[in-house]
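All protein chains but one are shown at their positions in the complex.
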Amino acid sequence: MNVALRKLLVSSCIAPAIAVGASAAAGADNEVTISHYFTGELGLKILQENVAKFEADTGYTLKDSPIGHEDFKTDILVRAAGGGLPDVFSYWAGARTQFVADSGGLSPIGDMWAREGLDDVVAKAVADSATMYNGERYLVPFNYHYAGMFYNKQVLADAGVMELPTDWDGFLALCETLKSNGVAPIALGSKFRWPAQFWFDYLLLRTAGPEYRAALMDGSAAYDDAEVKEAMEIWRGLVENGYFLPNSNADTWTDASDKVARGDAAMTLMGTWITGYWNGLGLEPGVDYDYFPFPTMREGVANSVVGPIDGLVISSNVQNREGAEAFLAYMMSNADVQSHWTSNYGALSANVNVDSSVYNDVMQRVVGTVAEADTFAFNYDLATPPPVAEVGLSMFQRFMDSPADADAILGDAQVAAAEAFAN
Amino acid sequence: MKSIAEPAEAPGSERPFNPWPAVVFVCLTVLAALFLAPTFGVLMSSIKSKREIAFGQLWTMPTDLFLGNYADVLSNPAVHKYLLNTFLVTAPATAASISLGVLGGYVFAKLPFRGSNLLFLALVSGMFFPPQVILIPLYRLFNSMGLIDTLWPMIIVHTAMGIPICTLLMRNFFATVPNPLRECAIIEGANEWQILVLVALPLSLPALAVLATLQFTWIWNDFLWPLIFTQSDDKRTIMLGLVFMRGQYSVAWGIQGAMSLVASLPTLIVFLFFQRYFIKGMTMGAVKG
Partner (left out) sequence: MPVAIFSVFVVWPLISSFYYSFTDWNGFDPNYEFVGFENFSKIYKDRLFASAAINTVVWMAAAIVLPTGLGLFLALLIDSRVPGGAVFKSVFYLPICLSAVVVGQVWVWIYQPDWGLLNTTLSYFLSEKFNYAWLAKPESALFSVIAAWSWQQTGLSMVIYLAGLTAIPSDLTEVCELEGSSWWQKVRLVLLPLLAPATVVVIALSVINSLKGFDILFIMTEGGPFNSSDTLAMHMYNESFRKYYMGYGSAIAVVLFLVALTIVWLYFRQLKKVDEIYS
């Protein structure tokens, strides 16, 4: 670490009240520090290729600090608490970014956004839902994902399924056909809880609609409302009809994906990162697997799609603001970087200039599905404040263990959620 | 191994009835097989392709040996750097914590002072709390010292965290060094420092070997401190490298398995190297409570 930066770090810690604008001295310094959770074989390598491009084009050097997904949560909190946040870090758009923004951990990027003309670059639906917090702009959407029903083509063909379901009756009929052919219709890997949230999200969004769901997410509706009960009742019907493979709480999302790939189950409700995973195992998109959107359930309910957005943000104790802004702008607006990153990572770009032909056949159609949707909703654990999300995620897991207790589980969840909101 | 068992049974047949050695041997072999199963699983995961593991073929015998994971791990310059960093943290931290433990142990055992028992109790209770408790304060401390993203915080923290156990074991060991020996040395004009270095330490070599093995293994395998205190890849330790094989949306099982076996070699070598002293060390003092 060079001396100037170290001195700055020291001074910023002696006075931990976060000093914005202390970055003047760092102007001479070309180094930008970044911390992110894009690890594993896929993420790290592709990101570094793009970082190299950024360094070559702009002359900044990036000090990269990748940290595994789960450990990232600990690390970033410890660094925030210790006044040592990196200039730039990756974060999940939605309630988590809201939380950091509320706590004064982020620098607004509105000026940069306007200067770089990002309004013309970022898809409007994404920009509206993911980048503004408390009336200020804080985040650029580095990539996003979409959750849909991914299925094994061979299994459906073997069961004689010619047509994919678009409405709920069609979906139930599909499950019945598969079941009578001796294949479990649905795999779910809820061991680490979050994969179950997509079921809750879609069932609620398709029956009660996005407005009610938003109310539930911000605490103005309750988990023991009739709307939530109804959604859980439908879910319970699916489980009790034997449409889900047993022991979903024993499997991770990759276990469930493996079961679909093997043909032990026909489909799984999962985010588009599953395409990156399956392609890595040697499966052929559009040949071995495909997807269909979660079927509609009720007339007159807005068509929502669900998924997470990975964002890049600038911390409030940024040392090299100029460099950090340059990095965000470059990563967002450079269409080559966006194409290369998202198409290899199994994600989608919010950059309107990215030609969707860079994606494989399945992902190209996903782009269409997202474009047709009325609203883009964050998945549950990014839509509701973190302490509440903990309650809900455990609730889904408990439900998968004993679906018959759905009402009691919702009652308990409401008590715990109300407490978490009150805090 | 069966052939070794035969002679063990032979003397049994001379006497009227002594099946013990054979029973014990069989019993141990079965237990050893059970104990090896998980390690065997790691080995299997390291020689299988990702697809095989994903398709539930982990526990079946491989049809052909796939060594690509080992090639990846061993040829990766980052892994060399990780191993070097881990060694650069583990060796000094092991040495420092033991040295300080020796000092502390000697004082508590031979030079008790007012309140020394209370102090000892406080020190030992330091072994028991989970380290997550002090993450944030320590991060602040090292950040204000400008030491974040160097190897120093890890060396320092492992040294500090190792002091209680080292002091405890060394105190118990020194307590067994006969007092007359020390008095003898004092009469001959030695000061406390000379007694420690010339009399007590040579006697305690075995205990030092015990501590060296334990501390080396624990520090080598830790990943919490490196996670918090390092930021750039060239400062990271092998356990972090291992953890980072787990991506947001995928885990490289095979490489993780191969890397973990490579990473466990140094600790195994240290164990085998010190094993002889280890047993003796426990014998001579550490265990005496």
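Letters A and B mark the chains as written, and numbering starts fresh at 1 in each.
Criterion: a contact is a pair of C-beta atoms (placed from the backbone, for glycine too) under 8 Å apart; a residue touches a chain by one contact, two chains touch by 3 or more.
Please read all numbers here as calculations on a predicted model, not as lab measurements.
Among B:N69, B:Q231 or B:S260, only B:S260 touches the chain that is left out of the view. Checked against the full complex, the one of B:N69, B:T159 or B:S204 touching the unshown chain is B:T159.
For chain B, the list of residues touching the undisplayed chain reads 1, 4-5, 7-8, 20-21, 24-25, 27-28, 31-32, 35-39, 41-42, 45, 56-59, 100-101, 103-104, 119, 121-134, 136-138, 141, 156-157, 159-161, 163-164, 167, 217, 221, 223, 239, 242-243, 253, 256-257, 260-261, 263-264, 267-268, 271-272, 275, 278-284, 286-289.
Remark: the residues of chain A touching the chain excluded from display are 16-18, 70, 73-74, 77, 80-81, 99-100, 102-105, 191-193, 246-250, 255, 264, 386-387, 390, 394-395, 397-398, 401, 420, 423.
Everything below uses one rule, namely that only the chains that are shown with their structure count from here on.
The centroid of the Cα atoms in chain A and the matching centroid in chain B are 39 Å apart.
Listed in rising order, the residues of chain A touching chain B in the complex are 1, 6-7, 9-10, 13-14, 16, 33, 35, 37-44, 63-71, 74-75, 78-79, 81-84, 86, 254, 258, 261-262, 273, 276-277, 280-282, 346.
Across the complex, chain A is touched by residues 50-51, 54-56, 135-136, 139-140, 143-146, 148-150, 227-228, 231-233, 243-252, 255 of chain B.
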